[in-house]
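Removed from the display is one protein chain of the complex; every other protein chain stays in position.
Order of writing sets the chain letters: A, B and C. Residues in each chain are counted from 1.
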Amino acid sequence: MSEQNLTATLLLSCPDRKGLVARISNFLFERGGNILDLDEHVDSRERHFSLRVAWDMAGFTVGPDDLHKTFLPLAEEFGAEWSIRLNRTKRRLAIFVSKHDHCLQEILWRSELGEYDAEVALIISNHPDLAPLAERYRIPFQSFPITSANRDAQEKSELELLHQERIDAIILARYMQVLSPEFVRRYPSRILNIHHSFLPAFAGGNPYKQAYDRGVKIVGATSHYVTEALDEGPIIEQDIIRISHRDSLQDLIRKGRDLERLVLARAVRLHLEDRVLVHGRKTIVFD
Amino acid sequence: MSEQNLTATLLLSCPDRKGLVARISNFLFERGGNILDLDEHVDSRERHFSLRVAWDMAGFTVGPDDLHKTFLPLAEEFGAEWSIRLNRTKRRLAIFVSKHDHCLQEILWRSELGEYDAEVALIISNHPDLAPLAERYRIPFQSFPITSANRDAQEKSELELLHQERIDAIILARYMQVLSPEFVRRYPSRILNIHHSFLPAFAGGNPYKQAYDRGVKIVGATSHYVTEALDEGPIIEQDIIRISHRDSLQDLIRKGRDLERLVLARAVRLHLEDRVLVHGRKTIVFD
Amino acid sequence: MSEQNLTATLLLSCPDRKGLVARISNFLFERGGNILDLDEHVDSRERHFSLRVAWDMAGFTVGPDDLHKTFLPLAEEFGAEWSIRLNRTKRRLAIFVSKHDHCLQEILWRSELGEYDAEVALIISNHPDLAPLAERYRIPFQSFPITSANRDAQEKSELELLHQERIDAIILARYMQVLSPEFVRRYPSRILNIHHSFLPAFAGGNPYKQAYDRGVKIVGATSHYVTEALDEGPIIEQDIIRISHRDSLQDLIRKGRDLERLVLARAVRLHLEDRVLVHGRKTIVFD
Partner (left out) sequence: MSEQNLTATLLLSCPDRKGLVARISNFLFERGGNILDLDEHVDSRERHFSLRVAWDMAGFTVGPDDLHKTFLPLAEEFGAEWSIRLNRTKRRLAIFVSKHDHCLQEILWRSELGEYDAEVALIISNHPDLAPLAERYRIPFQSFPITSANRDAQEKSELELLHQERIDAIILARYMQVLSPEFVRRYPSRILNIHHSFLPAFAGGNPYKQAYDRGVKIVGATSHYVTEALDEGPIIEQDIIRISHRDSLQDLIRKGRDLERLVLARAVRLHLEDRVLVHGRKTIVFD
């Protein structure tokens, strides 16, 4: 990242009306903020306004700790959903895995390389298999085997651990276990999943088998925020790869791995750079 | 095409066993055939053999009219589904359309350019709108308005016309009318459709609206053979295009047009070059 | 397009400094303008600011004819290069062609379909071959055969005709003739070319032959503004298609056609929607 300077990023969405950009850019200008990047979108059908603006905090007359309080009146006037984030502190990630290592490997490698302004603080798994990989990267690894009998209790323990570790976002890196609605509600738009198909095609189990049996010429992968309805959350990123009759089911799984890890890695990046706004079932991605 | 020479193409599929390639290539070699292109595939899971071979008829000791008869014993021994086609005569196509012109335009333009070894012999529509475009390219245009009351009668007239015009294959170029099972059975693996989504996602009506409402980041198009089950036929070709939140439903429709016409055009080409073998619900595309 | 409402679009680039977005959005807000779309970019290495903003002219207190004059002081203060365009009048395009029809066909078809907020006013060619296609779409077609002896005189006649027809932009749709520097200087950033390779690879003549001989696995097409240095102008859009050893030179040419017409069509669209800012050798494309 090499963002030496302190910068702030505002993500905001509200009903559209005249003067929103002027009001917000004035707010920044009057306080000495230099806009680094501004992207705005109006959904003219729904009359809905969305904006992402990043500015340099050098010379900004409002201190980091007063930022939220100072912007609040404007946001309330607009009836906005919004967040401001400073790049002061790295966000803390928990990665949930089962037995497949490719998505975990990818996130850990990128994290080590410094691609993310975040820290992988914790790996949680329902299987012990990937403990050695966690150890290789010196990340705490915690195993929570799940059965239908113990799921509630185990999730409770996981939530406690997540809270204790001050986790900001959860990445399901091919975690083969469905989270309960109670769990999901605790991290709204902060749990990212990778589904190994081009959703909404082949939702549910064994998507590569489904794709193979249907004889499609392209397979995909989808990263989305987790909501209570399985595979129905707002889509952040998707990509595809071409296949042919020469590809066996094993080939689909192999090719799909490359897709899954890239799509998940891109979605994580977009999330961490505050480029994703959720609006209803959909996302606005300021890319 | 500029295929000055007479060539033959054999498409064959049968249960796998030893020696199939040797037997078939010997058959050709012994009769003086020079193989121009041979592609073979064994589905090892299903133990199913598929092959496409094209050879030069110059110096081949079997005359064009005796080809079928001469190969028949071998095919029967193998228990094969097969076809041999010579590039002597152009195949005759009928294009079915409704109101959208882009797919029709694309096929006519490519046909005029000589990309297809075929002739567009007839355009059939349930609306009169595209008659001027047909006239521009001097192709006979026949209008068959369909209501629930007259469908059977109209299809009967269409089938008569198709028979009379010696039509080899039918292209549904955004024809917004479902064909009856009786009609479909008359042209097995010879009716090509373009569906404006990445099947099996968004089957049925208004796929762009469905895609827009779901908030996908990619839209697709699918060309498939028509079978009795709507949007369920063997897929010949698919492709996709990336979209974003900036794209309105109108933008999806506009971008999708480009996709639809290219995907259909490629599928038509694959079909006309005898590169597509149907096996169950799937295709083998020798590309 | 179906843009019933009068809208204005400002494209502006200047050295970066604090408050640019605030000043410009205030300018619009104070005069009752409702921003429909705003996209801004700061090149932090070069400290260069670029912006595209579109707004609704309904309720805007400055009339269309006073727009330029009213914004001028601000633009001068910023030391900006800028333009404001209203969607009152369709822009007038001239298309230059030689013998290949595919790019011309594509532009005419999209124009007829209403994809462009512009009018194809004139087709100029150095060969008579495409006159029938022009006639089919009822567009004036003028032939200017070029020899080394008559080039200057012919270009002079062409420029007179372009002036007389009030042409806003020129599209070289596989025009196989190099324009003189004098000609090019008359339409800065308003002549769009399509080059049938992935520039800077295979600049100059016969790019498909060059690509074939080099054995690349991908071929491309590039649309760029024409400058005095051949194939060196700022790139607007590029795309690629995968090829293999099975593709003959003829196949490359055929596949390339599809690429050329789509890439040129997209570049034309971006240009006509005022989404392209030229900055030095490069473009900023607000897409």
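One rule holds for everything that comes next: contacts are C-beta pairs under 8 Å (C-beta built on N, C-alpha and C of every residue); 3 or more make two chains touch, one makes a residue touch a chain.
Please read all numbers here as calculations on a predicted model, not as lab measurements.
Participant: Just list which of the chains on display the missing one touches.
Facilitator: Listed by label, the shown chains it touches are A, B, C.
Participant: Going by the contact rule already stated, which one of C:D16, C:E237 or C:D274 would touch the omitted chain in the full complex?
Facilitator: Selected residue, touching the omitted chain: C:E237.
Participant: Determine and list the subunit B residues touching the chain excluded from the picture.
Facilitator: 18-23, 25-26, 28-30, 32-42, 44
Participant: Can you name the residues of subunit A that touch the chain not displayed here?
Facilitator: So the residues of subunit A touching the unseen chain are 2, 101-102, 105, 109, 113, 115, 136, 250, 254, 258, 262.
Participant: Kindly note down the residues of subunit C that lie in touch with the hidden chain.
Facilitator: Residues touching the hidden chain, for subunit C, are 41, 43-45, 50, 198-202, 213-218, 220, 234-240, 244-246, 248-249, 281-285, 287.
Simple rule for what comes next: only the chains that are shown with their structure count from here on.
Participant: Rotation angle for the CA superposition of subunit A on subunit B, to the nearest 5°?
Facilitator: That rotation is 180 degrees, given to the nearest 5.
Participant: Same or different, please, for the subunit B to subunit C contact, judged on whether over half of the interface numbers appear on both copies.
Facilitator: Mostly same residues: over half of the interface numbers shared.
Participant: How many angstrom lie between the centres of subunit A and subunit B, each centre taken as the mean Cα position?
Facilitator: Each chain reduced to its C-alpha mean, subunit A and subunit B end up 42 Å apart.
Participant: Identify all positions of subunit A at which a residue touches two or more other chains, and write them in rising order.
Facilitator: 41, 44
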